[in-house]
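For this depiction, one protein chain was excluded, whereas all remaining protein chains were kept in their positions.
Chain naming follows the written order as A and B, and within any one chain the residues start at number 1.
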Amino acid sequence: MSKNSKAAAQPKRKTQGQLIWHQFKKNKGAVIGLIAFLAIVGLAIIALFIVDYDTQIAGMLIKDKLQKPSAAHIFGTDHLGRDVFLRVIYGAHYSLLIGFLGTGVSVLFGTLIGAIAGYFGGKLEWFIMRLVDVLMTIPTMLMATCVVAAFGISITNLILAIGISTAPHFARTARASVMTVRGNEYVEAAKAIGTSDFIIMFKHVMPNALSPIIVQATNRVATCIIAAASFSFLGLGVPSPLPEWGAMLSDAKPFMRTQPYLMIFPGLAIMITVLAINLIGDGLRDALDPKLKR
Amino acid sequence: MEENKDILKTDQPEYVLEIKDLSIRYDTDDAKVYAVNGIDLKLKKQTTLGLVGETGAGKTTTVLSLLKLVPDPPGVITGGEILVNGNDVMQLSKKELSAMRGKEIAMIFQDPMTSLNPVMTVGDQIAESIMIHENVGKEEAFKMAQKMLETVGISGERAVEYPHQFSGGMKQRVDIAIALACHPSILIADEPTTALDVTIQAQVLKLMKDLKDQFQTSMIMITHDLGIVARTCDEVAVMYAGRIVEEGTLEEIFKKTMHPYTEGLFNSLPNMKDRNSKLKPIKGLISDPTVDYQYCAFADRCPYATEKCWQEVPAKRYFSETHMVMCSAYDDPEFHIARGHENG
Partner (left out) sequence: MAENILEVENLVKYFKSPRGTVHAVDGVSFTIEKGKTLGIVGESGCGKSTTGRSILRLIEPTSGTVRFEGKDILQYSSAQMRKMRKDMQIIFQDPYSSLNPRMTVSQIIMEPIIRNRLIRDKKKREERVLELMETVGLAERLYNAYPHELDGGRRQRVGIARALAVEPKFIVCDEPVSALDVSIQAQILNLLKELQAKLGLTYIFITHNLSVVYYFADDIAVMYLGKLVEKAPAQELFAHPVHPYTQALLSAIPEPDIDSQREMIMLKGEITSPINLPDACRFAKRCNYCCEDCTKKDPELREISPNHFVSCFHPLD
């Protein structure tokens, strides 16, 4: 049988995860994005351990105020003498937290109602989707402002505001994706062996409908970070003295002409993070799309 | 486009198409796919050659290479020569190639739903192809297009309609009209009726056969259906794993079958004369195209395989001027396959 084994190539045992990683690796931009993103997360975690919140973030060191970038303070210091570098890396976890939790809320609500609409169809679908249409006519910014205005300024409210206002987008994506998967014969096969709708939905439909949702969610994290920064910049988001990047930009406004580095570094932080996440999103989109495989 | 018309050689050799030792490989990220492995093929004037084989046998890659349409990358033509009416396709410039496509060789595709442009009227689509190759104006081209439609059995008035207004069989007729609009010397039909229903398939096959005679075209019919071959072809080439394993006239292939794979294909089909005869499938799986078979690719499925089949690529053996078989078993002069010998 040794001859036969030559011809009958052994099937390559690769899990879905390995296959996706294999495709993802080929996209250089995505890999760079991933490295940059991991570096940011790493710095944010380190910052939690090395930075003393009370003195270095919320405190005041007036004698050190408004120093230019130097060896001691590589990003310089702000008008209260706080080290900008430490504030930026400490602030990373606020931005990331808001970005991911905001998206999480949005994915959870949006996907759930979208998937129900897509799977069951009929009148229920019609009702849900019209509701979604109405929600989509309200601008995200306006909607979020209303939520914050109604419930007060806090990080939790900001996350909820961002999450709920973007949920309709996920509802649409989820519905479309679920409808495509529902048409597959394995869903019918599951029904034919007597599987209940609930199990079909969570075991057969959702896992196969997730790809576009994951891709959209990744890009949405970046959007949420920008939205959070915008809110904070407008004074509707993270309250001072928390070093959220948008809030830092807002604090630096008066010094824009004289100490531009106060704006440049938090601004760069936002830009790099958003770019990194978007690159990852692009890579994921290609890796998760079976049609692009050669 | 004027200068395109006469740059190709016009002297007529005996064969409209000659393929010599053609090999094509696809280099993908994951593996090398050996699609075509050294095939020779000759197409005489006004004959129909059936190219038979299963998925991955290399049929479509072979004919795409005739028009230099193999996607590159990942496709690489690793060797061989293709002569179309005496012109070496590999040496042709882009301009010469586009002059050849449609005029010398035209193609009909499997899926008429996707091969037509949905936002152009069918008349314009036929006229477009005429205008590229013939020295005519727009109006005249459209008139010729209407005439072509009538030829394939569609009323000329329908030339102003869009593809979605036609049924599947009608669309395939439009495809045929486009292909024949410039009177090509070679018509390639890639599974032209696979997507159609039986009764429509019969109509389209008959139409193709009639038009082939009317336009004096040579044809390559790619199919996996031996029934279609029996109805339309004069000569047959059976492909397996990128090689032509048996080639001959229709009579030779159907009545004097010699290659074990060809026999296996026949045995896999239900016998319409005897309902109770059991199917004799070929065992095992279709060849793996990522393997560079340096021996007979069919050996592990072949009921007659011997030690020798695993050692070398079988030589091409001629049993008549036209009948070629690639099988080492015929080293033994006594050897014969079971088909045709069942009763002694």
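Here, contacts are C-beta pairs under 8 Å (C-beta built on N, C-alpha and C of every residue); 3 or more make two chains touch, one makes a residue touch a chain.
None of these values were measured; they are calculated from a predicted model.
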Among shown chains, those touching the left-out chain: A, B
Touch with the omitted chain, as defined above, among B:162, B:215 or B:254: B:254
Identified contact with the non-displayed chain, of A:62, A:150 or A:193: A:193
Candidate in contact with the missing chain, chosen from B:216, B:268 or B:311: B:268
Touch residues of subunit A, complete complex, unshown partner: 11-13, 15-16, 184-186, 188-196, 199, 204, 207-208
Residues of subunit B in contact with the chain not shown: 54-55, 167-170, 197-203, 205-206, 224-231, 250-251, 254-255, 264-273, 275, 278-283, 285-286
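Note that in this section only the chains that are shown with their structure count from here on.
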Rounded Å distance between subunit A and subunit B, as computed from the means of their C-alpha atoms: 51
